[in-house]
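Here the complex is missing one protein chain, while the rest keep their positions.
Coming up: chain A.
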Amino acid sequence: MTTQRVLCVAEKPAIAKAVAQHLSGGSFQTIAIRGNQYVKNYVFDFNFGGPWGTCSVTMTSVIGHLTGLDFERQYRTWLSCPPSALFEAPVHESVADDKVAIAKNIQEQARRCKALFIWTDCDREGEHIGTEIRKQAKEGNARIVIKRARFSNTEKAHVLHAARSLIELDDLQANAVAARIELDLRIGAAFTRLQTLQLKPLSAALQDTIISYGSCQFPTLGFVVDRYLRVKNFKPETFWGIKVMHTRDDIKVNFLWKRVHLFDRAAVTVMLERCLMAKKAKVTKVTQKPTSKWRPLPLTTVDLQMMGSRYLRMDSQTIMKVAEALYTKGFISYPRTETDQFDKGIDLKKLVEKQLPDGNWGQYARHLLDGAFKTPRSGRHNDQAHPPIHPICWVAPTALTADEKKVYEFVVRRFLACCSEDAKGQSTEVEIQYGDEFFHAKGLLVLERNYLDVYVYDKWESSQQLPNFQMGEMFEPTEAKIFDGKTTPPNYLTEPELIGLMDANGIGTDATMAEHIAKIKERQYVAVHSRGSGRNAVKELIPTRLGIALVEGYDNVFAGIPDSPSLSKPFLRKEMELRMREICAGRRTRQQVVQESLDMYREVFVHTQRRINRLKDACRKYLNEQETS
């Protein structure tokens, strides 16, 4: 029996190399391909087991998407057609110029192979890239058999297992991506052309810019502008409250008012007087109970981006790039996941064991293995494709760049924290009734730090200890007085908050959120400012005049139209995202979804055209103001 020839194609060159290394056991032949310096073919033998047995393997890769979607030539230039025509104009898919050599390599290799095994990342985009690879392979060899490897990290045992349990490509997910690509192209191009052509003549500042529109970009910008306006429009108000202090055993206990504060001075004054008239306060509740601070949930992409930009001082896009690199090198699992529960089958202790050599947390890992290990909490999300982000193996800090070190350390500490016991403490609460009013004081004593020892990002500290109070006891408080204060505006939006808003409102996927944020920065719709300095500096997102003008303009365009929410709001995009999920679930076809979404946006487009002056007015208002000031 002759050995069969098999072609394997990964999504990126680094994955191809890593997989080739594991499958070949380290000995393979590297062959350069003509016309692309990054993609290589790795040749070796491997036993896939099952029906395949030992095969002669060529492992290669693409570099992301092979093909792009574009309008027919006659629609491509800016003035070639009215922008509204782009909703129907014919489109076609073609291999991007810089990917022709890669496509050709796949065709040629396929010709000599019996089967194609696809090793793209296991997410929606990866599934779509898989179909692009399949198309090229079939051009070379129409009878080639297609399979797919399912893997979520490049650790050796995992890769070997994936190679021996091949599955089918999921066309539903690929269709959802195809629908998204077509919608993004048509809607993005139509609105971008419309607004660029209409707004450009208004201000010298816009001469050389493209004012792009994207169905995720705009709601993302909308969140930033919304918060900015809340800060700008904010009006401070005075409030009043009652503060009760009592000294016992040389401890000054501050009791907080149950009402916190009120916005009516006369009412507060009367309430305080009625406290004082009562002379004595009565202890109505004394509770002492064990309390705990829960260890974190297993790490998802959104959480990595949010926590990362909060604690590591990196923006979400950088974090994802770094995490991507760590994944490609095999140090952590796939960093794009919605799952916050570990599968029962995964050997967590073994993963903990891998961290033993570390100089910083190795001892903590030892302590877990010596009996402190706890099964992680389970969240409510499972994307059925990838486990939570976790370390795959230990890596010496010297082998990493500064950014990689930070992200890797975060992933490891988070993982170890997940496998630890909650922090334990004792809380004491004393409640008193004074006149008609209630006040309380709380004390916290941290007894066991547990996961906090390794998860340095969380803070939980003992507070002042309360002296002894007896239930039902009457006492005359040392002091009771009125205090006042002023309400303060919210802060400008930070990147972690923005990611939280996008996530809650269905804008983008965990994989694309960081890109959308980067896009609105690149388009100069928002700028990043630092508040505070040094280690406490917080990076805030502030819209530019153009950014505000666009949001206000579109809000005005849609003002008073009850069934058409503004493009700056998340609702339209959210609906589209839900339809993508329906394609994945097989409840709707790609054609149905594209048609419905185009109808929805076409209506919005017509409104915009009809009321374009409102958009122009907003731009004049903000951009010309800038020139005169």
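Definition applied: a residue touches a chain if its C-beta (ideal position, glycine included) is under 8 Å from a C-beta of that chain, and two chains touch if they have at least 3 such contacts; residues count from 1.
The rule we apply is simple: contacts and distances are computed from a predicted model.
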item	value
Per UniProt record, name of the chain withheld from view ["RecQ-mediated genome instability protein 1", "Exoribonuclease phosphorolytic domain-containing protein", "Methyltransferase type 11 domain-containing protein" or "RING-type domain-containing protein"]	"RecQ-mediated genome instability protein 1"
Option from A:S94, A:S165, A:T238 or A:Q288 whose C-beta touches the chain left out	A:T238
Which residue of A:R5, A:H65, A:K243 or A:R259 touches the chain not shown here	A:R259
Chain not shown: contacting residue from A:L501, A:L550, A:M580 or A:L598	A:L501
Touch criterion as defined above, residue of A:H92, A:R230, A:R531 or A:R610 at the omitted chain	A:R230
Contact footprint on chain A, counting only the chain that is left out	230, 234-235, 237-239, 259, 262-264, 266-267, 269-271, 273-274, 277, 436, 487, 500-501, 504-505, 562-563, 565, 569-571
